[in-house]
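For reference, the structure discussed in these notes is given below.
Every protein chain but one is kept in place in this view of the complex.
Chains: A, B, C, D, E, F and G, in written order; residue numbering restarts at 1 for each.
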Amino acid sequence: MTRELMKGNEAIAEAAIRAGLQAYFGYPITPQTELLEWMARRMPELGRAFVQAESELAAINMVYGSACTGARTMTSSSSPGISLMLEGLSYIAGTEIPMVLVDVMRGGPGLGNIAPAQADYNQIVHGGGHGDYRAIVLAPSSVQESIDLTVLSFDLAEKYRSIAVVLLDGSIGQMMEPAELPAMQPIRKTLPAWAASGCVGRDRNVLSSIYLNPSEEEDCNLRLMRRWQEIEANEIRYKEYYMEDARFVVVGFGSAGRVALSAVRAARADGIPVGLLRPITLNPFPIDAIAEISKKTEAMLVVEMNAGQMLEDVRLATAGRTPVEFFARLGGIMPFPDEILTEIRSLAAGNYSLEGHPRNRWLARMVNKN
Amino acid sequence: MTRELMKGNEAIAEAAIRAGLQAYFGYPITPQTELLEWMARRMPELGRAFVQAESELAAINMVYGSACTGARTMTSSSSPGISLMLEGLSYIAGTEIPMVLVDVMRGGPGLGNIAPAQADYNQIVHGGGHGDYRAIVLAPSSVQESIDLTVLSFDLAEKYRSIAVVLLDGSIGQMMEPAELPAMQPIRKTLPAWAASGCVGRDRNVLSSIYLNPSEEEDCNLRLMRRWQEIEANEIRYKEYYMEDARFVVVGFGSAGRVALSAVRAARADGIPVGLLRPITLNPFPIDAIAEISKKTEAMLVVEMNAGQMLEDVRLATAGRTPVEFFARLGGIMPFPDEILTEIRSLAAGNYSLEGHPRNRWLARMVNKN
Amino acid sequence: MQTEILIAGFGGQGVLFAGQLMAYAAMDEGRQVTWIPSYGPEMRGGTANCTVVISDEEIGSPMVRYPQAVIAMNLPSLEKYEASLLPGGLLVINASFSGHPLKRTDIRSVAIPGNEIAEELGDKRMTNMVLLGGLLANLPILPLEAIEKALAAHLPARHQRLLPLNFKALRRGAEFVAETVGR
Amino acid sequence: MQTEILIAGFGGQGVLFAGQLMAYAAMDEGRQVTWIPSYGPEMRGGTANCTVVISDEEIGSPMVRYPQAVIAMNLPSLEKYEASLLPGGLLVINASFSGHPLKRTDIRSVAIPGNEIAEELGDKRMTNMVLLGGLLANLPILPLEAIEKALAAHLPARHQRLLPLNFKALRRGAEFVAETVGR
Amino acid sequence: MTVELKNELKVYSRPESLTDTATHYCPGCTHGVAHRLVAEVIDEMGLRERTIGVASVGCAVFAYNYFDFDFVQAPHGRAPAMATGVKRTLPNNIVFTYQGDGDMASIGMGEIVHAAARGENITVIFINNANYGMTGGQMAPTSLPGQKTTSSPNGRDVETMGYPIRAAEMLSTLDGAGYIVRRSLHDPKNIRMAKKAIRTAFETQVRGLGFSMVELLSICPTNWGMSPTQSLQWLEEKMVPYFPLGDYRVSSAVAEIKI
Amino acid sequence: MTVELKNELKVYSRPESLTDTATHYCPGCTHGVAHRLVAEVIDEMGLRERTIGVASVGCAVFAYNYFDFDFVQAPHGRAPAMATGVKRTLPNNIVFTYQGDGDMASIGMGEIVHAAARGENITVIFINNANYGMTGGQMAPTSLPGQKTTSSPNGRDVETMGYPIRAAEMLSTLDGAGYIVRRSLHDPKNIRMAKKAIRTAFETQVRGLGFSMVELLSICPTNWGMSPTQSLQWLEEKMVPYFPLGDYRVSSAVAEIKI
Amino acid sequence: MAVKGRIVVNELYCKGCEMCVAACPQEVLALAADRITAKGYHPAELIADGCTGCGICAVVCPDAAITIYREAARAAAQVRVP
Partner (left out) sequence: MAVKGRIVVNELYCKGCEMCVAACPQEVLALAADRITAKGYHPAELIADGCTGCGICAVVCPDAAITIYREAARAAAQVRVP
């Protein structure tokens, strides 16, 4: 097929449709709205379900109902809207049914702004909702990758009866890039055995997240944990750049990783032996890959568009073996390649330490920003 | 003053009132409801504001409005209800105003059950809401401590214009214990300069969480981060038991820490040199204390009523210096002292490792639980 | 020294209050004590229970897996908790509800016709006091007088007139002596 | 080799579309390209801008701090973006809006009376094409023909009749030659 | 005593759509009556295999244990949204929610209003028992002025706690609603009328005539602190006057339904 | 041209309660008119130093930049809850929310219904412009049947997207409401009537007579894709018939207010 | 002469709420004071002749515990119950 120039939000919407999406429920919010608007036009013309819900709270619960029928279903939103979905997400996780959530992050906290940010990493990766549950989290860094991971998210969600989240920032949602869409998949005709779809010729199916008896709840929690072990074993994804001979390694996801790539290239041009690891699955997180790297490298640099959220996961993976430094821009500012290049140079110049917390050193460096 | 036999939920409510609470907004949910019911009786009789909100969503936003006036204000709920408050909490954090939240955790995810659990640690400690913000989190392990930390939470919230959370599980909320209440404090008469209270003889005050210009949002985020550095410097609290000569150390908070104490005592009786560290502030977390311990001990055991959430913070603090093992009961089950004692014995017998993840070893041991 | 007692029965049988009385009494005696009820929708099902832990040092878990004593005010509670009793523990049974044979042989038990005695005293609501008396007679962790003080202090005003009756019920129950269950 | 262009003006001046045309053209030419708009309530304020990055290799940031070229279609944009231009960069100014002196002396610039030319061509909406022509004449990253192909392919059906006029506007703008700003 | 009848006929027995499970409801709780009526209607209309119930959060949270057909369970107040998701995905199935007054009229107000406004083709069984039963008897939006509850210990003071919400009347202002009525469960006559209304509501959905809701005045002996029979009397004397029984919205199309 | 007048008098100028800031609203947007009217009323009643405004999320999110008194800013739809928190804590202050139709009638439905039911003594200025302006013109609960929006590209199909909600009519069924009316901003006469209503609403609050709301039909030229003057005409011809202007609830006490 | 009928109370479901007792027009129902169910309730039972099989008790029973029988002759008429 041929490449088209597409906006991230619209590419994701069309990719989901071609992946066999049967129902979409959402609520407008910048910088995600084009996704909903695309669905508003396409889903009805394909005879599929589309509802502009009265709120994100309603949207996630419409998805909950729809997912209980075994259909491919999804919603999308951005930071404040996601916060309103967390009760529902926790219920869905506890009910062990598949669904896809697209989160196009913006600047926060609060109403904040609509500029690109990655400050909801913890919310999505470390369980913003109540209770012990995990969601598969995929982080694209381009329009093409947004398409590919959207399609993948539906397969993973169903394979593991799990929530799958496509997590990106506003810049990817708003950006146009040439990309290629997959072919249209037919809608799945058969329903999973657990689906609530009318008990024709079978015992009734009940889908709920209640286990009033704590030992049954414990069983459910353990089942979820063990399923997660499988996911960790099978689904970790990441991309490495210039790693062969790297003595320094930058770690960044999504847009931050993408921008870091420019900086790494520039640093390589200066002869600095630096590589880049870009996690694609933020959950499960490429712990072993980073652990291995930490054994081979002098120092690492984590670059994010938040105040050091993935940073802690990287530090956990390195287990104190390697110094990890940190750089970030916050509140909707994307780091620029030259800023990261400066950080890489400083790293190569030996400015790193195992003592104290890298966030504090970064904050000190940020004194005269803006 | 004399000790009274009090239920945790009611003791917290009365403690808040005596700390000068001016307005309470909440919604019923087990196992927190007695707190609201106490307020329903006491606040009106004291001529203070009480509203049973239509939902947790409304309650947190009533608190938001009330906090904007500079008043001492609070709400309380339990797991699913807290999930509904996260958008509001993020706004409140972004607006930099003080408030107190009491979270009486129950079994999850989803509707789960109403038995005691600690599975919302990540939600409360690592920011369940969107954006970069942190809340001061205090974790009592008895009715008396619930009273003391509730009073403290108001002072800290105001000192740092921050959210302060009193985080406990259903058993502490429901349990009766003898405890002593503080004297009734008078209500503060003066309003903070930033309060929205009518612009009599001054320029108008505007309270919002919007910074449409990313560089202003970044400034706000940096301001929050730097304030947090202060909090980390001043407010870390924890309690140590039997640490002098401890070669093994158990770490647990709230009820888990309390139960662990019985086990540690029993182990000591067996001559096992084990101590207990019970974090009281979960945020800021006693990182340095744990780092120090990790330098001096053979192995550590983290005990929680969740699938290993604080565990990661402990592992981060130990930075790979000391093996950390893990034990937990989930879904509303409280671990019993004899179970923890067994774990301590196993630790003392040398069953610990720096390899792999302690959660996976625990899951393996949980195979024939229940 | 720490003692754990579980009291279980139908809602409305005064299970929670009986436990609270022990807690008040223990507090007044200067002991450490915790009281924790079963809570929530279990109410609906009609059964209720509470656990009281009395100790000389800081109490760990307020919930107990193997209590040292159980008061079973109805059949379901007996079936549910007989098994959990600590070996050598004390089982106080409301005989009005069941004569059925015990499975355990490693415990002490006493069957007291609580309802009959209460009704004979003229008030069915005294059943919990009768069984509490029975418990304390055979597990002397607290003097009956302490319970009586607690009753006087915490019986709702509208029931104060029933104070003497409560005392009588306690005493009547205390006349029953537990023995180790034989085959 | 990578080139970054920022186009800014009032909403309604066709700023975003001008940028998209370059993106389509670059894609058709087999280049890597990103286009990203300013989005959201800024619309309300009335100003709009977009950034186009054209490169031969995988593009990093779609947003740019120091663009190599800027088209300023109105005064606020000129004031806002003159400073950010890369030294030696190209500034294309809509002269219809401002004759005001530039601060930078290390850039090339060209002032084109966009509105006048457009109105003279008979359609005010051609202003963006005039300035785009002016840009490409002085920063030959894409042949005008590529833009024309893109126009033909992406001009909304209801505007296809304006195709020739758009071509004319491009050409007219291309007649203006930039020179380095002197003191 | 046992009565003997020669060649007797069974004229009524427990409906098929109920499972063989004893409910956890308190003795006399009319949640049980409402369940039975819904089950009877589903039986009579032969909808058991097509029906998907949506349980809410309240004493009826375990409804799925008592109905013998597919069920899902919604977060507190969100049943109408969840039902929308089910119905939009499976338009040929019969979808109903079963919600209490705290669930539907308090925390779930947004979802019920919009389900009705959208004319969502679902049925709502709304149990108004003037309090929050499951959590132990707090004030509900439907609690009567002056009514003592655990969160209005001195009685509901309308000045500070507001006025009861009449959900049926309010929702009837929405054009998407096809059938909205209020019935009561306090005596055999009213129970029969309630069943007829439930039948009409499901017929409305089967015919695709839009949103339908039956509000049922119901008792909560446990939290009202009365015996079941006293409670029925309180309902009739106190609740019915404030929540008048009747038909609040019957679209012309629905009016044509003959049962 | 400049006109010369001998000893002229200034008979009207920009109200004091507006700051010297140009708004970010699109040319002709009647959000500006609504702002001006509120400011004039606050001036005339001398309430500037007592008033606390609650901004919502919508094009008017920055209202706090334009009003010269204390302001707070609520999450999308939650302004009535936030206003409740302010008013309950400072009962002697004047508290009003300024909300759009997406904010109040869609995501904020639960909060507005309950604020009205509680008889919360606050004032709500409700801007009905039949779409979500700020996010670029999606369908709102108030969008007219057949109205084309970015999320109803083929026009609002009432079968799948539901029917417009008439908020004033719906909220008027609640006993806590003291004053609920609908006005329009499409011509000088109606603007004057709108101002009178806003005055009455604030008087209602000053006298402690309960919840007051003024719904204002307003234009959104940008997303309607019309000029401001065309928009005024569309409002009059299309919106007014569907959203009849008038008084929907005026409690007897409020009826006595003389302005 | 009145219709003859009888009822059977399923003690798995009956909670002794007495609603049937109060509702029975023939006053032939009462709770069995001597018996309690596994759940601890005194179940309802027929205490006298005269049940007409009218079904009112079943109409009010919250626990669907009641089955109604009628003598065939009359039952033929089949007044749908409830």
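In this section, a residue touches a chain if its C-beta (ideal position, glycine included) is under 8 Å from a C-beta of that chain, and two chains touch if they have at least 3 such contacts.
Computed from a predicted structure; not experimentally measured.
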In the full complex, displayed partners of the excluded chain: D, F
Hidden-chain contact residue, picked from the options F:31, F:114 or F:199: F:31
Absent-chain interface as seen on chain D, which is shown: 10, 46, 74-76, 97
Chain not shown, touching residues in chain F: 1-3, 5-15, 18, 20, 22-23, 25-33, 35-36, 39-40, 187-188, 191-192, 195, 227-229, 232
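What we mean here is this: only the chains that are shown with their structure count from here on.
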Chain whose Cα centroid lies at the greatest distance from that of chain G: D
Whole-Å gap between the CA centroids of chain A and chain D: 34
Residues of chain D touching at least two other chains: 41
Per-residue overlap in chain G, given as positions that touch at least 2 other chains: 39
